[in-house]
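Note that one protein chain of the assembly has been removed; the remaining protein chains are unaltered in position.
A, B and C are the chain letters, set down in written order, and residue numbers restart from 1 in every chain.
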């Protein structure tokens, strides 16, 4: 199982934890994002995620390198769903394993913040009565202010 | 499946996540503690966890109430192993589910910090050539400084 | 009156038992029960500053009164997680 993946299949947190934590590291922090049935006052029917796949894989790999530099000895995995996702399903899973729980938590949190900053994936929300493309951050992996903001959130 | 448990059986993170996240809340943060094969320079053979069970269950329940007050709308579960645990096995799992990922991470982190402060569970380490009872914090649930320290670590 | 004394982890190892039954003169406090125990097992004394106590599986204090039938527990510093 690769540490970084985009997939149209359901995500398997247990399997990713086994992969990342295979060397018995002490602490594992994990994150899962679930599709909610409501957003900004309307009732969501389902989501579709679109990705620029080769660049998204590179951006995810870059984030794992950044986290590995910031928290040495920490091992990470991140899988993101693509395509249609139903309410209650999981859109992203992140696993961080480290000898130290502080590092595991920080690296896990850093990864989700950075995913939202620089990974070319877009959420298409289909709600009762319409649909909308959600637009968050202008992706710029070299924006050092954004990277530092993610780092502050992760380990302040 | 109860949200709070002590058990001599292997812990099941997937099942606890399903239980805690059943109402499809947006973000799930999870923590797992794994038994390491070394500690303080010696080679660990296995661990045994002893608990004062009725008080440990109450203390875990208290922690979940504290976290629920600090991060309203967040739902938590925590299971701790007892008895003999082999290297690589999981001694504790914590799951926090919330509409907001910041709350999920904070509540999850708070819970592990508080477990280490006030839950009457003891780790008996069996290593090559001997054994030792590990002793961490003097348990005092009413020590407000300790509680605030856990809160600062969780959401700073 | 009669109380049950529970001891955990290294306190249990030092005492050689995790559960003792002791007759004490009423009125008695947790402190009095601890004092009698240390008289039996002097090595326990090292834990007086760092341990916690519980009465009937609720955290309590050394000054708390103990009643007939109570379970009094002495808890070394915890190390769960």
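The rule we apply is simple: contacts are C-beta pairs under 8 Å (C-beta built on N, C-alpha and C of every residue); 3 or more make two chains touch, one makes a residue touch a chain.
Computed from a predicted structure; not experimentally measured.
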**Message:** Need the list of shown chains touched by the one chain that isn't shown.
**Reply:** A
**Message:** Of the residues A:2, A:54 or A:83, I need the one that contacts the missing chain.
**Reply:** A:54
**Prompt:** Which residue among A:67, A:121 or A:154 touches the omitted chain?
**Reply:** A:121
**Request:** Pick out which of A:40, A:69 or A:138 touches the chain that's been left out of the picture.
**Result:** A:138
**Item:** Residues belonging to chain A that touch the chain removed from view
**Value:** 33, 49-52, 54-56, 58, 80, 91-92, 112, 115-124, 133-142
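Definition applied: only the chains that are shown with their structure count from here on.
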**Asked** How many angstrom lie between the CA centroids of chain B and chain C, rounded to a whole number?
**Response** 26
**CA centroid of chain A to CA centroid of chain C, Å** = 49
**Item:** Junction residues of chain A - those touching two or more other chains
**Value:** none
**Message:** Residues touching two or more other chains, restricted to chain C: which are they?
**Reply:** none
